[in-house]
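One chain of protein is taken out of this complex; the other chains stay put.
Letters A, B and C name the chains as they come in the text, with residue numbers starting at 1 for each one.
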Amino acid sequence: MSRTITTENATQDPSAPDPSGVDGQGEGLKQRFHRVRQDSMSITALLHAEDCVIQSMPDASPIRWHLAHTTWFFETFLLKPLAGYQPVNEAFEYLFNSYYNSVGAQFPRHRRGLLSRPTMKSVFEYRQQVDAAVIDWLSRQELTAEQREILEVGLHHEQQHQELMLTDVKHLLSCNPIFPAMFDHPVADQASPASVEWVGFEGGVRRIGHDGNGFAYDNESPRHKVYVHPFRIQSRPVSNREYLAFIQDGGYRRPEHWLSAGWAAVQEGDWQHPLYWCRREAEWHEFTLGGLRRLDPAAPACHLSYFEADAYARWSGHRLPTEAEWEIASQAAAPEQILKGANRFVDSGRPVHPEYDPTDTAALRELFGCLWQWTSSQYSPYPGYSAPEGALGEYNGKFMCNQFVLRGSSCATSANHARRTYRNFFPPEARWQFTGVRLASDGAE
Amino acid sequence: MSRTITTENATQDPSAPDPSGVDGQGEGLKQRFHRVRQDSMSITALLHAEDCVIQSMPDASPIRWHLAHTTWFFETFLLKPLAGYQPVNEAFEYLFNSYYNSVGAQFPRHRRGLLSRPTMKSVFEYRQQVDAAVIDWLSRQELTAEQREILEVGLHHEQQHQELMLTDVKHLLSCNPIFPAMFDHPVADQASPASVEWVGFEGGVRRIGHDGNGFAYDNESPRHKVYVHPFRIQSRPVSNREYLAFIQDGGYRRPEHWLSAGWAAVQEGDWQHPLYWCRREAEWHEFTLGGLRRLDPAAPACHLSYFEADAYARWSGHRLPTEAEWEIASQAAAPEQILKGANRFVDSGRPVHPEYDPTDTAALRELFGCLWQWTSSQYSPYPGYSAPEGALGEYNGKFMCNQFVLRGSSCATSANHARRTYRNFFPPEARWQFTGVRLASDGAE
Amino acid sequence: MSRTITTENATQDPSAPDPSGVDGQGEGLKQRFHRVRQDSMSITALLHAEDCVIQSMPDASPIRWHLAHTTWFFETFLLKPLAGYQPVNEAFEYLFNSYYNSVGAQFPRHRRGLLSRPTMKSVFEYRQQVDAAVIDWLSRQELTAEQREILEVGLHHEQQHQELMLTDVKHLLSCNPIFPAMFDHPVADQASPASVEWVGFEGGVRRIGHDGNGFAYDNESPRHKVYVHPFRIQSRPVSNREYLAFIQDGGYRRPEHWLSAGWAAVQEGDWQHPLYWCRREAEWHEFTLGGLRRLDPAAPACHLSYFEADAYARWSGHRLPTEAEWEIASQAAAPEQILKGANRFVDSGRPVHPEYDPTDTAALRELFGCLWQWTSSQYSPYPGYSAPEGALGEYNGKFMCNQFVLRGSSCATSANHARRTYRNFFPPEARWQFTGVRLASDGAE
Partner (left out) sequence: MSRTITTENATQDPSAPDPSGVDGQGEGLKQRFHRVRQDSMSITALLHAEDCVIQSMPDASPIRWHLAHTTWFFETFLLKPLAGYQPVNEAFEYLFNSYYNSVGAQFPRHRRGLLSRPTMKSVFEYRQQVDAAVIDWLSRQELTAEQREILEVGLHHEQQHQELMLTDVKHLLSCNPIFPAMFDHPVADQASPASVEWVGFEGGVRRIGHDGNGFAYDNESPRHKVYVHPFRIQSRPVSNREYLAFIQDGGYRRPEHWLSAGWAAVQEGDWQHPLYWCRREAEWHEFTLGGLRRLDPAAPACHLSYFEADAYARWSGHRLPTEAEWEIASQAAAPEQILKGANRFVDSGRPVHPEYDPTDTAALRELFGCLWQWTSSQYSPYPGYSAPEGALGEYNGKFMCNQFVLRGSSCATSANHARRTYRNFFPPEARWQFTGVRLASDGAE
């Protein structure tokens, strides 16, 4: 069965602020700064020092590096331009620069795991010193618009890194044959998800991109017109049970379902199932941040690469949505859904793990707060986009190549970091993020 | 100065057959088959057996492999389904299958250069046997629509491989420090190109993609609407002189011009100039199929990767066109231009080398027959695209990942292989094709 | 000037116990066990937890792994065969097995740095539990000869790993651009070394190898006859000043000094100086466990690969000694020298760093306790050697391939771990051990 929602209602007031961007309304900047910074420490509190120095693969970074780099961001872009500011440690400029060529050279990314010093203790002190300086400065004067913008970017930047901290440490712990748990309590079984339905949308000229109300990254602008053809999109992401049918049908052994590069990845990496699945005593298990557990068929299928998402979609006779389709569909969702769906993972104390929300009765569910949804759109600039001047222009634009766009947000995203217009992106072979599939199809019904 | 052409005229008759597709009108199928097959032999006649077995890099194939594989294509898809047909050699099914999983396993691509047998002589015999069988069959009966389609694809497939034969052997010869020439006569100097002008186009909903008249690959369909914003495009491709200014301004040393992955390619490959350039005695030289020669500043800049094209565009303050923009702009060009611009490289006897056409007075020049022009569009399916059933469905669709679209055609393309809607594609690091830059910019003027 | 010592005196009492082997005489086994185990903890006490989990290269292991593996050795070979013994943790058998195929599968060596758990605290507990069990068992019963042998091997095994802990952590710290120091006080300058002299030895049939008195590894046996030609050997290892002359003479740029494989290593690794040297502000510096310091020309040249040692020797007009020559020469040294030369590095509290002993007046100096000396002998079995039965047979024999023998001992070796007959071995490209050069030459004078 298929319900059609015209986007008329959804877009009737495109100039209204996107509620997903009303982040921190009513909360003072100092409070927000303090809270976001504290969230990184809360994640860290669940780990041992030993967990925080290892780099498990070139794409991942040690937790301690994330802690230092997010601090470096505030120090470099906010504090260093202030008259009289003394850097905490000259060496940090090089050690904790990620990829900002305009700031200077960078300690090579793939070698971040070779740094045992500064120790966690020193990094904590670095954070405290920078935090104190920022709070002090915020107390003493009005921010210019540019400073306010940098501070906002810095906070969202740190929230992005909080999600990476969780995905990177999950990857690290998964490499250990004793499968350590980050969280005390294991992931619980779910009730079966609601049956999947199709939601249809008419075609025509639509607008996507950020409207300028509230915070957004540069890559979400300018808001612009696109022509979309009629399409349908599924009410919820694909489940483990559904994905198992693909595996059982020889999905990982039949090249006809795969992109050529995807099939090469399957063979080189000997892929036979999603990243964190394994078979033990003839049963499927899954590694979670709560440890190894039996696979729950009723949970959403997660940690899929674009290649797997695309192959599953082709096998199922459908396809992935474009990012424009996803965004147009999300325009039909009530603002509350975004806030509802997105967990505050750090506060919750629960294992960070994607799940369906059985209480949600909306037509489109799990848009936010469950798992990132691959789109078929390769990551490209919007018409009229140009990267900002200066170092912050390196934030997004230079990665527009060989990446696919993901939309929504995941169980590891902060609630106030999610937006309808948010463009996340990863290479098609990346599997260690909380990523899954929501299917689409041609024609509104 | 900028001239604006509305696309009204260009698209006033979108249902008319694209003249670029009227390939072989009036020429019998047998004659065309014979001519295209002969073209491959004409290229080969300019080489020694030793040139035809080596694989200079995983992306390239030996000439002899191209000769056999294009023959395999006709044998596999046309002849083998015929009742009573006896394959020339059972082993060839495996040896000369490129990437058709539905046909069977393939001898690994990167090992094609390990095959010294079958010898050139045997491959020539293979060609003759298959040609005789096809001609015989064409003489005896009417083709079904499907057979006609396969034959067409086979001919275009062979023409694509003729271009690859030229680019692959150019790469091979370039690896040799004695720089052997394929052609007897060297590449001549050109007059300076006309000054570059901007041609503007208004925005709105337009149609792109193949209209179904004449031959096209599946990836050019369906013809569909797109929304484009006003844009300008340059009258001709960038010249060596213009590209040299980029180099002299430190283009290869300044990360701010490059995509992140492009900058990595620059550093890993120690790129300091286009692929076939080198400095000898303080002067720029260029390797051509006519041997090494002094670089001609007046010629078009060629053998650029997407990364270089993109970096040049950013440095120049402009950008690359999207593929939709390129196609819309090309709709304004007269059909004659396509035929005029596209060299029949094999007949001409001239070194295959891109050059400006000083006799062309059109607003947009060198759209065809000079060099492929990178677009900023990553290679993705058109809305409503689905790959055909069967093996030919593997021709295009499975490569839609991590590739960028090129438009136009080059000095190595057969005239009747060029089309306005043609979507060529290569990975962003590829440099060995005849590829260059035509700049675009936002706003119609 | 050259002094000749016939080996008659040196070998006049070959059946007397080698004083270098009288390890622990008068010391109870329990005390020795306790002391050796404690030494590993003393090294660790100088480090942070963050220093102890990282694997800086495939050849090195994390400190924590060394701590656990040496414990695993006692647990696996001593405790597990005892009736009723309950292993501390089943998973450790796999995690901390280095290369004993007869025990079972091993967690891959190059992935040791991916294990953040068990934490340091857990590893300390593992050590305590195993130590308590061993001590308890030693208190309760007499050891069989085989148990005594295993215990001895285990203690020497741990001492070997103590040296590796120091070299591995030195490598790790050297990868950090802030050059952290393990020891508080920096390495001090030395007085100039005594001028180098040649000590000659006559040729003939000699005996080398361990005589069976005291502990030795299997690879030092059987003691056997060799024919040696007359040779000379230098009184002390080559100094930094001497090695600098090689560099200044273009040593790293002239292939004629190098083995073919050595020259390949120079080019691939861009070697221009010993591993831990660097130039800062036009001066040579050296990374030490006491931090970065200006290079002391008066100190011994250290951290040389076999390739560098061999190239230096060829450049100097001499050669490296064979291991038989080295051992025969060492037979002339008084037993006291061994004990004198070998630092107890852990107790001393000084930076572990090679230095000349200005108080030593023997003909041959720094045989022990300074740096390992490369010999020209590839590591091969002695005539009549056969590896012991069982897992301990994997200790040495299976590495007799593509390794060169080093003799003596270093500043990182325990005094009671040094022996005249000790055969250390590393691949010719290895540079991170405390390794240097003592020159030899043909003819006794």
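By our rule, a contact is a pair of C-beta atoms (placed from the backbone, for glycine too) under 8 Å apart; a residue touches a chain by one contact, two chains touch by 3 or more.
These numbers were taken from a predicted model, which means no experiment stands behind them.
With respect to the full assembly, the chain omitted from this view is in touch with B, C.
Checked against the full complex, the one of B:Met120, B:Leu364 or B:Val437 touching the unshown chain is B:Met120.
Checked against the full complex, the candidates C:His224, C:Arg241 or C:Arg350 give a single residue touching the omitted chain, namely C:His224. Counting over the whole complex, chain B has residues 48-54, 56, 64, 91, 94-95, 107, 111, 113-120, 172-173, 175-178, 180 touching the chain that is not drawn.
Think of the hidden chain as still there; on chain C it touches residues 99, 101-102, 205, 224-229, 255-256, 258-263, 306, 376-381, 383-384, 398-402, 428, 442.
Going forward, only the chains that are shown with their structure count from here on.
Geometrically, the chain at the heart of the complex, using CA-atom means, is A. Per-chain Cα centroids separate chain A from chain C by 49 Å.
Averaging Cα coordinates per chain places chain B and chain C 61 Å apart. Among all residues of chain C, none touch two or more other chains.
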